[in-house]
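On to subunit A.
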Amino acid sequence: MSATTRRRLLFGTAAAGAGLALTACTSNDTGDNAQVRTDTGGDNGNAAAGPKVIIGFSAPAADHGWIAAITNNAKAQAGAYSDVELRPVEAGSDAAAQRAALSTLIAQKPNVIVMLPHDGKELNATGLEAMRAGIPVINLDRAFPSAAAYRLQIKGDNYGMGLAAGQYIGEQLKAKGVSNPVIGEIPGIDSLELTQERTAGFNAALATFGFKVANRRPAEFTADSGQAAATSLLQALPKLDALWNHDDDQGIGVLAAIKQANRSEFFMVGGAGSKAAIDAIARDDSVLKATVTYSPSMASSAISLARLIGQGKGLSDLVELQVPKEITLASETITKDNASKYAKLGF
Partner candidate 1 sequence: MIAETALPKAPKYDDNLLRNLGLVGVLLVLVVIGIVTRPELYSDPSWVRDNILTILQQASAIGVVTVGMTFVIIGGGIDLSVGAIIALAGVWSTTLATQSYGAGGMIFTALVVGVAVGLVNGVLIAYGKLVPFIATLAMLVSARGLAAQISGKQTQVSANETINSLATAKPLGIPLLVWILALVVGAGWVLLNRTTFGRRTVAVGGNPEAARLAGINVKRHTVLLYVLSGLCCGIGAIMLTSQATSAQAAMANLYELDAIAAAIIGGTLLSGGRGTIVGALFGVLVFSTITNLFAINNLATEVQNMVKGGIIVAAVLLQQFRYRSFTNLLRRRNVGNNS
Partner candidate 2 sequence: MTAILRLSEVVKTFPGVRALDGVHLEVREGEVHCLLGQNGAGKSTLIKVLAGVHHADAGEILWQGEPFAPASPQAAMRAGIATIHQELDLVDDLSVAENVFLGHEPSRFGFTRRHGAAARTRTILTELGHPEIPPGRLTRDLPAAGKQIVSMARALSHDARLIVMDEPSAVLAHDEVANLFRIIRELTANGIAVVYISHRLAEIREIGDRVTVLKDGRTTAAGLPARTPTRELVGRMTGRAFEYVFPPREAKAGAAPLLEVCDLSRAGEFAGVSLTVRPGEIVGIAGLVGSGRSELLETIFGARVADRGTVTLDGRRITGVGQAVAHGMGMAPEERKSQALLLDEPVFKNMTLASFTGFARAGFTAAGRERAAARRTADNLELRPRDVDRPVRTLSGGNQQKVVVGRWLLGHTRLLLLDEPTRGVDVGARAELYQVVHDLAADGVGVLLVSSEVPEVLGLADRVLVMREGRLIHEAPAGELDEDTVLDLVMAGSLMEGEAA
């Protein structure tokens, strides 16, 4: 049992963006829906091929759609550059296995290492080891406690997700002129830090409108737990104005519960930005009206930035000659109006 719990902790973030794929979806395929971008237009010198950069890459074995998307995105992005060679290493199933794999990788002296650690604290020493060996480390999503253990950290914004969801709900309700709205919240696994950050952001945004959450039933990032949580919540709130569900994957169950309860008097905001959720928003045929992103596209960006670091270049729009040390992605709000733009970013 503890193994399961532990896994859940480690992959909590991953689960947050778990692939909501129709059964037809084969998202392990690195083809059509990977998030790739190389800015080749204009006089951008960064796009031109430079010295060859060898990038070592390590992410936990994909046992979730979001992690699978991370690895796929990294591979696809590396493939788009002629001057990048990606060396992925299996990170195994736990932190110890990942440490061992990374030691081997460090010995091979790649130019840059990009890694999504099983756990930031447990891989901190390995980050330091690589940095001391002169290899810049790019940390994806799960921060190292020691600033000396990484050259660049790129991560999503859990607090920002909550903020965006709260902002959207507040604006919509205000526009409708609802004075004392009943708002529900269905978070993922409640004991995770990322869940608490999302909830904190959500409450903060609602507070600016003078609103607060009337009922909160946590699920477990799975569809069946989402269904159970939503059923309880709907039973507790006979009338509802808005609902934020943290995760589009458990959202499948949440939407099923709403249908089973025959309820439609409210609107719902999702989280993570799955393809199915984006499609549903575009179709506008359910209570789901928006979703706030936590995108695995960060892996693609990490490879691009690793290339620049390896070649000693900075971001061309910035004045600084080097890539910054920390990048936090903004959580974006996808609605019917911009869904088409985000369709290819859904995973």
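One rule holds in what follows: a contact is a pair of C-beta atoms (placed from the backbone, for glycine too) under 8 Å apart; a residue touches a chain by one contact, two chains touch by 3 or more; residues count from 1.
Selection criteria: all candidates are chains of the complex that A comes from, given by their letters.
In this text the structure is predicted, and so the values were computed from the model without any measurement.
Engineer: Contact as defined above, complex as supplied: which of the candidates 1 or 2 touches subunit A?
Structural biologist: 1
Engineer: Which stretch or stretches of subunit A touch candidate 1 in the complex?
Structural biologist: So the residues of subunit A touching candidate 1 come out as 1, 4, 18-28, 62-65, 68, 190-191, 214-218, 220-228, 231-233, 235-236, 238, 249, 252-253, 255-257, 259-260, 262, 276.
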